[in-house]
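The other protein chains are all here in position, but one chain of the complex has been omitted.
Per-chain numbering from 1; labels A, B and C assigned in written order.
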Amino acid sequence: MDYFDRFAIPHPSPAIYASMVAIGLTVIAILIGLTYFKKWSYLWREWLTTVDHKRIGIMYIIAALLMLFRGGVDALMMRAQTAVPDNKLLDAQHYNEVFTTHGVVMIIFMAMPFIYALMNFVVPLQIGARDVAFPRLNALSFWLFFMGAMLFNISFVIGGSPDAGWTSYFPLAGNDFSQSVGTNYYLMSIQIAGIGTLISGINFVTTIFKMRAPGMKLMKMPMFTWTALITNAIVVFAFPVLTVTLLLGTMDRLFGTHIFSMTNGGMDMLWANLFWVWGHPEVYILILPAFGIYSEIISTFSRRNLYGYTSMVASIVIISFFSFLVWTHHFYTMGQGPLTNSIFSITTMAIAIPTGIKIFNWLLTMRKGKIEFTVPMLYSVGFIPIFTIGGVTGVMLGMASADYQYHNTMFLVAHFHYTIIPGVVFAMLAGLTYWWPKMFGFMLNERIGKWAFWFIAIGFNVTFFPMFFTGLDGQARRMYTYSEASGYGPLNMLSFVGAVGLAIGFALIVYNVYYSTRHSSRNIGSDPWDARTLEWATQTPVQSYNFARTPHVDSIEAFWDYKKKGQPLFKGSIEKIHMPNNSGVPFIMSCIFFVWGFSFIFSMWIPAIITTIAIFACMAHRSFEKDDGYYIPVEEIEATEKDSEVLADENR
Amino acid sequence: MKRKLTLLSLVIGILAVLAGCEPVMVLDPKGPQAETISNVIWISIATMAIVVIAVFALLVYVIVKYRASKQDEDYEPPHIEGNPIVESIIVGIPIIIIIFLSIVTVRSTYEVEATPKGYEDQKPLVVYASSSDWKWHFSYPEENIETVNYLYIPTDRALEFRLYSYGPITSFWIPQLGGQKYAMSDMITTLHLAADVPGEYMGRNANFSGKGFAENIFHVEAMPADEFDKWVEEVRATAEPLTEDKFAELLEPGHLGQMTFSGTHLEFLPPPEGHNHGTKHSHEGEHDTDDAHGDVDTDHSAHK
Amino acid sequence: MSELFPRKQVMGFVFSLVLTAAALTVYFLDVSFAVGMTILLATAFIQAAVQLVGFMHAGESEDKVAIYANIYYGIAIALVTIFGTLLILVWDM
Partner (left out) sequence: MKTDNSLPLEYGTEQNKLNILGFWIFLGAEVMLFATLFATYFTLEHRTGSGPAGAEIFEITPVLIETILLLTSSFTIGLGVHAMRLGRKNAMMTFFAVTLLLGLAFLGVEIYEFTHYVHVGAGLQVSAFTGILLTTLGTHGAHVTVGLFWGLFIIMQVKKRGLTPETANKSFIFSLYWHFLDVVWIFIFSFIYLKGMM
């Protein structure tokens, strides 16, 4: 029986038992539902084994939204606990677990899949490609991320969640101070998801370098594709650092090495250093695709071309390099000398320059435009002032001397939410609404969408603006409670009220999906927003081969010029199209990875060895496999395209 | 409509300040270091306000003037690639702002990392502040006394805190006297502070360190030098001595109230002086500090 | 492409051996730390370049620019990471 004790929750509470039951019931309901409606083979054929970038993108969206709500519930619990002084809603241990999982889930399992969702769906369409460079690897990336996320989430019912913060600083996260398996979950699940992300990075860089439509030179790429390229380049060089950091952490926790320990020469500062060598570029991995999305949306709904295209490109390239030069600003107070701090202060503030260029370019794009306030545009316009506040407080935090006072306080918490929420969440909601018709063939309701936007925008400000003040008043972050005498009560209550507003906003988005699925018109043509880039030149819903004929590009806004100036876009006749076969291997291999991670978490060495061998067996299988894909014959393409052209013409 | 948002932020801001009724701690400095930082913060707020106002004004202008509902049905927005002059302005002005702020930052960073201005000529009071789960131990080597969870300091005298930890990384922070600094297990970090005004201040560990983190607070009292000396005398005369066993007991995880001892733990449990604790190699001069474990090396700051 | 004798490979191999021998001088001769490090940095990076260009044919395909950009970027970031880490944790601590 002792063997099974390790799987028990170290700090049980009624809430956890209730969620265990809820999770169990949901799983059973899904299984029964799938069996009853005989959907198993559909699920396997069309989704679990798919290598189609569009379907993978949609699966990323579903996973990201699920995680958004998981992380959101964590957030609500935190704000509820700190709403009043000396609150007893959560105890310290539980609160520590909640803010740790909130951070990890939101960054690694919500923001990352969300950007990959949109990149997956949009990038190949925007560059006029049939798919990504390595479709099979793309499926593997998704499933590795998914299994990593699932592994992280079961920590909550088996063995206990991590409780050392999302930064997981050693020695607090070491065996001495964190005896439960929580941190093992952190290390293994992020490792698995991180490998998936690294593979995606390689995949997309190759795709964008090699698979652009004829004529689309680098400087004729749409801005979202540019940001995707740069983002993935950062991924390629930043994620190996995370891999090594997590590996070293795992060695310390499971194999007794002394890399980050307090004795035998170990160095706790090294974890902080390595973590942020990855961690800061990660911030730009999240924000750059958002910049790309805003560029597309602002340009579309201002009915103007993007102002200063060249300087926009230059600024993201500069940001990508600088993102690797600033990591020290996360620990100015660690004791290094003023020389180091001064150098990194200057590099940190310097990043504000290219970012500022982007803000002004968007404003100049709207100038002389004809601005339509659709939901995506509302998010984009709302992003500018909020992100500006986030940006300028970022410059303030970048000043080393002043950071000695901001560090570890609610001021910092306010700052990074002021950058990440408009920078990622707004962008993802904007992008989702914008590309939704391309994905699903109908539009989301504008009225509900606008209500949701206002709830989110106002709720967000009410939640996070007060934190600037409590931070300056000495409220440290990650405190599960505070005394009444401290005077933090009223402002924290205000934050809680704002958080409820945010929750209502997100609930409205869910309702909007439900409402629009039932009531929206399906007859929207292929280009409902009158947009400018190539993804709108295909038919809706997009066929598996994306483009019947490969587009030929002569300008930055080839599709716009095709619509307005009659510039030819599709040349030549329809030819047979080569497509990759579906494969179950990525899914199966990721399932093995799940067991592999689980075995390591609980130090179960026999299954760990077996699964390691099984993973390599999958790779060997792939090496020997002969898979040449298949061809779609011309007649079939012509049959599908006939309907679409009629539909497209009606709309123009 | 964006104005609504701006207005809202303003209203919240005003409310927040009113709710506080008194200035927030960081901007209510009681010592030279905190004052330096507070000035830097005000300079940065003022500078950044220019950026914020410029962006907000431009934004309001474009969304009011160029919204579709205000334009002709057949208005066709022009195609503009960009303009070198405009683009050099939006690059140039931020560069100037960043250069200005860089100068401010570098100067103030060197300032807060050194003995406070105006106190350079006097010998600082050295206090070893060490954290354990979840309390603070303050050792006064020269006075030969030690306290737990409270800190008495003389005003108008430079203070030199030597920080280290018996557990996870913590961060020693007295917002009204100056910035924070980490305390770690394998090396000592130094923090220079001073108090100008007598009074009671809040001090805390600002870096998350586990279950008892929220209550990891200490009480700071600054008093004139003669009162401080009197207190030291009194402690020496009345407090029980700190023994090795007693200290081991104090290190157990948990919370404690305020305690006072004569003698310090530095004698039997030397702090991790020197920069590379637990190493064999000897680089220029670090070796002597490594060996000086038994005694308190007050010249240590010279190494910084 | 059609020449039978692998001239490039043989030259690269000989060159590698020479560079390895040169690097070994820091072990067999009594050199100062600075001189030793200079020798090692020079021999290591030249050898890496020989492998990259001579053996790995980095510059032969149409994607030459992308490949070199990728390698240079990687090396630049790698050096920043290594020296930045040393600056923070060793030299300026």
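Please note the rule applied: contacts are C-beta pairs under 8 Å (C-beta built on N, C-alpha and C of every residue); 3 or more make two chains touch, one makes a residue touch a chain.
Model, not experiment: these values are computed from the prediction.
K.L.:
Which of A:Ser41, A:Ser573 or A:Ser623 sits in contact with the chain that's absent?
P.N.:
Answering carefully, the residue with contact to the hidden chain is A:Ser623.
K.L.:
Hey, which of A:Gly72, A:Gly165, A:Gly201 or A:Gly335 is the one touching the hidden chain?
P.N.:
Selected residue, touching the omitted chain: A:Gly201.
K.L.:
Specify the residue from the set A:Ala92, A:Met188 or A:Val236 that touches the hidden chain.
P.N.:
Candidates A:Ala92, A:Met188 or A:Val236; residue touching the omitted chain: A:Val236.
K.L.:
For chain A, enumerate the residues touching the unshown chain of the complex.
P.N.:
These residues touch the chain not displayed: 133-134, 198, 201-203, 205-206, 209-211, 236-241, 243-245, 247-248, 251, 255-259, 261, 263-267, 270, 273-274, 277, 578, 616, 620, 623-624, 628.
K.L.:
Would you write out the residues of chain C that touch the absent chain, in ascending order?
P.N.:
1-2, 4, 6, 8-10, 12-13, 16-17, 20, 23-24, 26-27, 31, 33, 36-37, 40-41, 43-44, 47-48, 51-52, 54-56, 58, 61-63, 66-67, 70-71, 73-75, 77-79, 81-82, 85-86, 89-90
In this section, only the chains that are shown with their structure count from here on.
K.L.:
On a CA-centroid basis, which chain has its centre farthest from chain B's?
P.N.:
Most remote chain from chain B, centroid-wise, comes out as C.
K.L.:
Between chain A and chain C, what distance separates the C-alpha centroids? Give it in angstrom.
P.N.:
Between these chains, centre-to-centre, one finds 37 Å.
K.L.:
Rounded to the nearest whole Å, what is the centre-to-centre distance of chain A and chain B, using the mean of the C-alpha atoms as each centre?
P.N.:
33
K.L.:
So the centre of each chain is just the mean of its C-alpha atoms; given that, what is the distance between chain B and chain C in Å?
P.N.:
Each chain's C-alpha centroid was found; their separation is 44 Å.
K.L.:
Provide the list of chain A residues touching at least two other chains, using ranges where the numbers run on.
P.N.:
Residue numbers touching two or more other chains: 267, 269, 334-335, 337.
K.L.:
If I count partner chains per residue in chain C, which residues reach a count of at least 2?
P.N.:
Touching at least two other chains: 93.
K.L.:
Which chain C residues qualify as touching chain A in the complex?
P.N.:
63, 66, 70, 73-74, 76-77, 80-81, 84-85, 87-89, 92-93
K.L.:
For a test of understanding, state which residues of chain A touch chain C in their complex under the given definition.
P.N.:
205, 209-210, 233, 237, 241, 267, 269-270, 273-274, 277, 321, 324-325, 327-328, 334-337, 339-340
K.L.:
Quick check: in the complex, which residue numbers of chain B touch chain A?
P.N.:
Residues 2, 5-6, 8-9, 12-13, 15-17, 19-20, 24-27, 34, 36-37, 40-41, 44-45, 48, 51-52, 55-56, 58-59, 62-63, 66-68, 71, 75-82, 86-87, 90-91, 94-95, 98, 101-102, 104-106, 108-113, 133, 167-169, 171, 173, 175, 178-182, 184-187, 189-190, 202, 204-214, 278-279, 304.
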